[in-house]
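The complex appears here minus one protein chain, its other protein chains still in place.
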Amino acid sequence: MLTITNLTYRYPDGTPALRGIDLAIAAGEKVALLGVNGAGKSTLLLHLNGTLRPASGAIVVDGLPVTPQNLRQIRARVGLVFQDPDDQLFSPTVFDDVAFGPLYMGLAPAEAAQRVQQALQAVGMMGYERRAPHRLSLGQRKRVALATVLAMQPSLLALDEPSAGLDPRARRALSELLRALPQTMLVSTHDLALVADVFPRAIVLAEGRVVADEATASLLAHHSRLLQYGLI
Amino acid sequence: MLTITNLTYRYPDGTPALRGIDLAIAAGEKVALLGVNGAGKSTLLLHLNGTLRPASGAIVVDGLPVTPQNLRQIRARVGLVFQDPDDQLFSPTVFDDVAFGPLYMGLAPAEAAQRVQQALQAVGMMGYERRAPHRLSLGQRKRVALATVLAMQPSLLALDEPSAGLDPRARRALSELLRALPQTMLVSTHDLALVADVFPRAIVLAEGRVVADEATASLLAHHSRLLQYGLI
Amino acid sequence: MWWQWIAERITLGLHIPDGFLHAPVALLWWLPTVIAVGVATRAVRQSLDDRAVPLMGVMAAFIFAAQMLNFPIAGGTSGHVLGGAFAAIVLGPWAGMIVMTCVIALQAILFQDGGIVAMGANIFNMGIATAAIGGWIARPLLTRNGSFTTNRLWIATVTAGAGWLSVMAAAALTSAQLVLSDLPAAIVFPAMLGVHAVIGIGEGLITAAAVLFLVTTRPDLLQANAPAGTSSARVAVIGLIIAAVTAAFAPLASPDPDGLERIAEDVGFIERATDAPYHMLPDYTIPWLGETPLSTILAGLIGVAVMIGLIWVIAALLRSRPPARS
Partner (left out) sequence: MADESLADRALAPASGIAVYDGRVTTWLALGYIFTLAWLPAGAWDALIMAALILWFVIGCGRIGLRLIWRRSLVAWPFALAALTLAIARPGEPIAQFTIGGQAFTVTDAGIVATATVMIKSWLSVQAVMALIATTHFSELLTALAALRLPPLLVMILGMAYRYLFILQDEALRMLRARDSRSAALPNRRAGRNLRWRATITGRMVGTLFVRAYERSERIYAAMLARGYDGQPLTTPPPSLRRIDYVLLIGGSAACIGLIIVAYT
């Protein structure tokens, strides 16, 4: 489903953010991406749909290499959700925002509208179509942000800290939603409770390298390792 | 030092945020302000230096009532630090930012520079004077934000969630700093570990009312009450 | 406070409400506005490519918010920035025009700040003219061989001058429109330019400080949008023009620091500014119908039709063809 080989990346100002990432995720797997602030989680996720272009290394999604020529197909397959929903939601209404991706793909308006319905239903935000994003609470905005990519029916979901800023109830709802969704997932988070709940496998980044890639249960069982990786 | 009598406030859109707050804090006391999201903590702190004007009720700081005529003197006595340091820091360098308050008060540049040194020393940010605030890490920015009010030598510190967004190490440093500072403090926070560490007294708000005002130890000892107030 | 809110609007005095301009004058000013915005739309699309929408949209919201950032002058009056010159200095003249057009349109629609019929004139005065000054006068002076200068004193002088000049230009244009609506030029020009010579100082200081802030903290942003270098001859000519204009207005610029007095002066201006006769096309009649009401109505309708037709044609010419979507 997703294969990354020897991926390196430097920001234009010279910061080396990724230094040789190798990983493979099978279809239907749900994988958590952990690591302290600045470990490179967001940078890695931004590579999955070609928003950032690797200095070296290769990424293959669903058999299709992520290259400039393939970008449009890649973006239909990889649904990327940013941490701050205000960056993700840029339209005057919820409907417009969720419909943006499907319409851009060239779906007919009626079909797009149907996708919007399905996506909003999945995140429990039916009936909010005419609302303006800036009038929604943070938790609601985060759900709509997720709907914007679900409406594109991607096969891989890449979520950047989906639970940040949510209160305990909203976190539980998110956790249930992620468990219910059938897609393959790579989700960056600092929230170990969410990891334990949803993700059978966890990858830990540190300074742009993969330092652990294993079953969540075995990782969480070792307090000393969690401390060492700065996860608690 | 600080006396608040029957303070009520409604936001312009009609939201009643404070509904009759009474409290008194003696000089040198360090008091934590607790409560769930939306309880009214930030609203209360914004009243202390007259940023918001009460619908009814009175606030007296150091014998001086907070009224529009006294605002400027009040602001020399009350140092208010906002939750988000990005709201607090608006200058090209750390020095300029910390020097703003002293210069505005009419201190001579040399005197202001000395105040800046002292304040940066107190928060452990000596040597960062020429740096641009937006190039600092979140923890560093939070410390500089605190320095901007320390440089004004206020007698009352009002801090809004000073530990939010800090990683475990930065939290411990903040906790030590707050214990070392001599000022009277009213600090809003969701961080019970910080409360237990620094503040002998805690006030709990709920829906704009004071629902508890007591020794921190006795509050923390009752799990059921913490649950009831939504603090855990 | 409500009175401060009112004072601010009166002090700026540039958002012309509906009803204050002769209808033909208001419509006439739509013409250059539509042309400029059309050209700017194309230019922005070419230079910024697919970044145009998020960048311009957020920048328009930014100007809106920046206009809230005020500073106390005196006596309860406060100054704030108009922003057109700053936007054009930093983003370029075309992008500046787009941004200001959106700001003024949203102000008129959402906050009823400035009229709808008068919007063509308002956009031209506060958007097109100010961006032209920032983008075509200040920017060439600030770039050498395609990169932004580092001489802080020079930057401060040029940007402050451009900020001041942009406010003066907007004020002069507003006056011209009022005079075209039959107001006495002898009163309107001195009053309007006098008040704004003072207000412009705030604009100049803020613009300079904001640009210097960027030079210090994010020079890369300025560099990214820097235009290609200009010949030194052109720089010299533009410099001379600025010097001449500044000299011409210098007597007006002797600041009178009392804010209340300025408001009074400003109110006085507006009182006079409204001294406009509101006849519809007084001399416009259709010959073969004579001076009958019907003739006047027809003349007016024809005028409107011609104007709308012209705008339509030009807009159509300027609009790039809709993209083919596969």
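Labels for the chains are A, B and C, by order of writing; each one numbers its residues from 1.
In this section, contacts are C-beta pairs under 8 Å (C-beta built on N, C-alpha and C of every residue); 3 or more make two chains touch, one makes a residue touch a chain.
Quantities reported herein were computed from a predicted structural model and do not represent experimental measurements.
Chemist: Name every displayed chain that the left-out chain is in contact with.
Modeler: Hidden chain contacts in the full assembly come out as A, B, C.
Chemist: Going by the contact rule already stated, which one of A:91, A:114, A:153 or A:183 would touch the omitted chain in the full complex?
Modeler: A:91
Chemist: Could you pull out which residues of chain B are in touch with the chain that's been left out?
Modeler: Interface with the chain not displayed, on the chain B side: 13, 46, 49, 51, 72-76, 78, 80, 82, 84, 86-92, 96, 100-101, 103-107, 134, 148-149, 152.
Chemist: Touching the hidden chain in the full complex, which residues of chain C are there? Just list them.
Modeler: Missing-chain contacts on chain C: residues 2, 5-6, 9-10, 17-20, 23, 26, 37-38, 41, 44-45, 49-62, 64-66, 68-73, 79-81, 83, 86, 90, 98, 101-103, 105-106, 108-112, 115-117, 202, 205-214, 217-218, 221, 257, 267, 270-280, 293-294, 296-297, 300, 304, 312, 315-316, 318-320, 322-323, 325.
Chemist: List every residue of chain A that touches the chain not included in the displayed model.
Modeler: Touching the missing chain: residues 46, 49, 51, 72, 75-76, 78-80, 82, 84, 86-93, 96, 100-101, 103-105, 109, 130-135, 148-149, 152.
Keep in mind that, in the parts below, only the chains that are shown with their structure count from here on.
Chemist: Averaging only over C-alpha atoms, locate the centres of chain A and chain C and give their separation in whole Å.
Modeler: One centre to the other, that is 44 Å.
Chemist: So the centre of each chain is just the mean of its C-alpha atoms; given that, what is the distance between chain A and chain B in Å?
Modeler: 36
Chemist: When you check chain A against every other chain, which residues touch at least two of them?
Modeler: None at all.
Chemist: So in the complex, which bits of chain B are touching chain C?
Modeler: For this pair, the touching residues of chain B are 92-93, 132, 134.
Chemist: Mind listing the chain C positions that touch chain B in their complex?
Modeler: 212-213, 216-217
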